[in-house]
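Data block below; observations after.
Complex shown without one protein chain; remaining protein chains in place.
Right, chain A next:
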Amino acid sequence: MAKALTGLAAKAPGLIKGVVDYSTPKLNTFWHYARVELTPPTPADIPKITQGLNSLVKSARTGKWKEVPVKEAWLNTLITAEIAFWFFVGECIGKGTIVGYQV
């Protein structure tokens, strides 16, 4: 046991360097995409958000939604479903477990 620990302590700097060398490029690609795609909306985006909501409401009111192509409608359905799934992800984080409430 002591020999294993000393062996690990001797190899640790090399192991850590290996982990860092492996993960840095991957973290960089992740950051490259996350900085654009995953960031929360800023207050500067509020006009665009209200614009988007208004266009949705207008399309519902005027009946324009019936003229959307099926492919686009399918994409919109998928996006709506994804937004709904994020609600359940938030619920799992809030309650602390994935399945059920551990009361």
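The criterion applied here is as follows: a residue touches a chain if its C-beta (ideal position, glycine included) is under 8 Å from a C-beta of that chain, and two chains touch if they have at least 3 such contacts; residues count from 1.
Basically, contacts and distances are computed from a predicted model.
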{"item": "Absent chain [UniProt protein name; select from \"LSM complex subunit LSm2\", \"ATP synthase F(0) complex subunit e, mitochondrial\", \"Cytochrome c oxidase subunit\" or \"SKP1-like protein\"]", "value": "\"ATP synthase F(0) complex subunit e, mitochondrial\""}
{"item": "Listed residues A:P13, A:P41 or A:P69, member touching the removed chain", "value": "A:P41"}
{"item": "Interface with the undisplayed chain - residues on chain A", "value": "29, 32-33, 35-37, 39-41, 45, 48-49, 52-53, 79, 82-84, 86-96, 101, 103"}
